[in-house]
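Take a look at this one; I'll ask things after.
A single protein chain has been removed from this complex, and every other one stays in its place.
Chain lettering (A and B) follows the sequence in which the chains are written, and residue indices restart at 1 in each chain.
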Amino acid sequence: MTTYIVRRLLLMIPTLLGITIMVFAISRIAPGDPVSLSMGPGGQLDAARAADVRKARMALYGLDKPVPVQYAKWLGRVVRLDFGDSIKHHRPVINIIKERLPITLTLNIIAFVLIYAISLPLGVLAAVKHKKLFDRASSVVLFMLWSLPSMWVGQMLIGYFCGPTFKSWFPPAGLSSNYAEQLAFFPWLTDRLWHLVLPVFCLTYSGFAYLTKQVRAGMLDNLRADYVRTARAKGLSNWVVVFRHAFRNSVIPVITIVATLLPAMLGGSVIIESIFSVPGMGLLAFEAVTTRDYNVVMAVATIGGVLNLIGLLLGDIAYAVVDPRISFESAE
Amino acid sequence: MNQQMQKKPDWGLSYGELVWREFFKSRLNAACLIFIVFLFAVAVLAPFLANDKPFVIRIDGRLHFPIFANLSASDYSVFLAAIVGLTQLRLIRRNRRKIEPSIRSDVLWRQVTISIAVILIGTVSAFIFVPRRLDATDYKSMIVSGKASGAIFAPVPYGYGRTDLKSREQPPNREHWLGTDDVGSDVLCRLIHGSRISLSVGFVAVGISSVIGIIIGAILGYFGGGVDFAGMRIVEIMMAVPTFFLIITIVAFFPRSLLNIMIIIGITSWTEDARFIRAEFFRLRRQDFVRAAVSLGLPLRSILFRHMLPNGIAPVLVNATFGIAGAIFIESALSFLGFGVAPPTPSWGQMLSLGVSTTGRFLWWLTLFPGLAIFFTVLTYNLVGEGLRDAIDPRLRKAE
Partner (left out) sequence: MSENGDLLSIEHLSVEFFTEDGAAKAVQDVSLKIRKGKTFALVGESGCGKSVTALSIMRLIPEPPGKITSGKIIFKGSDLLSLTEKQMRRIRGDKIAMVFQEPMTSLNPVYTVGEQIVEAIELHQKKTAEQAWADAVEMLQKVGIADPQQRVVEYPHQMSGGMRQRVMVAMAISCRPALLIADEPTTALDVTIQAQMLDLLDHLQKEIGMSILLITHDLGIVAERANEVAVMYASRIAEVAGSDALFAEPLHPYTQGLLKSLPRLGLSVKRLPTISGTVPDPLHFPAGCKFHPRCPIGCNDKRCQTVEPELRKVDWWGKDPTLQNCERYVACWYAPGYET
């Protein structure tokens, strides 16, 4: 097993390098030179000073040197987690990310756990009750959920449940109420959770619709398999056959679905955090693109890619643990 | 002699025909396809459905045809695309009856290539030659003041270019059936014109991503070995950054325009198609008909695209349908966030973003109607994708 993990880690390195190359290339292919871009619209205020700053920046970023050298220098800084300064916030980018990242991670991890906790039983139930009313009805509902655009759902939820116009059950924005600082721990936690309900719901519903369909499909396939017939021929009861045999096999492909879910959720974070004003990485990305804060944009893209890869690696490890065919193939 | 020639030759059913029949066994699939055709009709006929200029009007005794006189370059190219598309469908039906199956795919390739070429040339010519006319004549006030008469307006007598601050942010009423937005444009009109944006982004983006994905997947799948290893690393790199992050990264650096959006979505979404084609080509490479083609010394281009591709294209077609839904969703999301097309170009996503006004008011008609439009379009394409997948699947099973 360890050889398998080591091999996956080694394969990650070229991919990581590739991400950095791709992000860097995008910033260089874009029209306009990076220094003027990074200096932003405020760069025209004082022409003389602007010229000085420009020259300094050109030297700092090594823009007078050939592109591969620029990349190497940038990469060197990135490896030390130095993404430069944010133009909008006038702070090192890495500090901002350190603040925002945990929030996005919290949101996504909660959503993940919820997705799996709901989808697995639901998918199994739908497969067992195949073609009955429960299965048909849930298939229709899930399909529609999957097709719902997340920004529409978010907007509707805010409009109908957070505002003065209709109901006011949930807070419309932010992570904590204004007075949250003054609360004791448990009330503070409750307030936090109350704020998280709607964003987490938006992140969860489409992932869970997709996963339930996959679990159901996997279970249906496995329930028709030969080894299930063998298990029944041994005299095992239906539930034992479903859970111990069919489900155990269905779980395997479901784990690899992490590879599709994770990037979708990270991407979805941008929309949902913007709608609900949750100060996470997604909102940071949104603000950075709007204000043309290029250092932040590149940092978010790189770190997003790294996060994704880590998630994929964890998924692969889980897959190796669950499927005995993998462990042994790599051990021999 | 004549009677014999008129008898329809019995070639049996082709793969496409079998899938077509299987697809239509379900009424849901048929309904979805009808809805899509309806959407297309709305998109193509948009300037005739919602326009603030009348079809015909009499000024000073002379007849004027403002709508027709003011058709823009994109209108003409959309009409051209629609006509070429319809002709292509009729040609396919004719092929089924008149052309022998063994050469049918060649004929089809030729027809499709000619169609695309005609559309491209037509579009480019339209943009070069059709002048941009800005006719600011206020025909409605001319009717009111009596200077003109006998006007026939479009069903939704509003355009989307101009602002009308007197009637901003109105809920649905008798004049504006679905309300107005923050600058006074009629919501229904913008929905109708917005369908063009959504559908064109969907198709162009998916077209780009499919072509890239097929070519890369074919090369990786056919050659295998070192080429495949290196290629898969590149695919993994593309897949490593979450698609939406990647898209907004590129959007941040490049100027906003509809064409850029289409291209950006296209070049970030090809990885799924590449993986499907790669898997299919791995499977097909071992089959005898491919070995036969290779041993006959056929050129690589022919082996890949004439022999292997038609056999492996099924999952790509299914994925393309889902891809259209996805591209429409991404375009809406981008426009919602403000990164997509800029007003006054109508986009459903952009309209959605106006649902909560700057003062915090909830303008439900700006949330509900564009949202429903996006939802139903995405839902229909997803359903068609599922239906297509189910139609292809049992057919494959019967064959094996």
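Everything below uses one rule, namely that a residue touches a chain if its C-beta (ideal position, glycine included) is under 8 Å from a C-beta of that chain, and two chains touch if they have at least 3 such contacts.
Note that this is a predicted model, so its numbers are computed, not measured.
All shown chains touched by the missing chain in the whole complex, by label: A. Residue A:249 is the one among A:86, A:108, A:155 or A:249 that touches the chain not shown.
The chain not shown here touches subunit A at positions 131, 225-227, 229-237, 245, 248-249, 252, 322-325, 328.
Just so it is clear, only the chains that are shown with their structure count from here on.
If you check the complex, the residues on subunit A that touch subunit B are 11, 14-16, 18-19, 22-23, 26-27, 29-31, 37, 143-144, 146-152, 155-156, 158-160, 163-166, 262-264, 266-268, 270-271, 274, 285-286, 288-290, 292, 294, 297-298, 300-301, 304-305, 308-309, 312.
Of all residues in subunit B, those touching subunit A in their complex are 233-234, 236-246, 248-255, 325, 329, 332-333, 336-339, 349, 352-353, 355-356, 360-362, 364, 367-368, 370-371, 374-375, 378-379, 382-383, 386.
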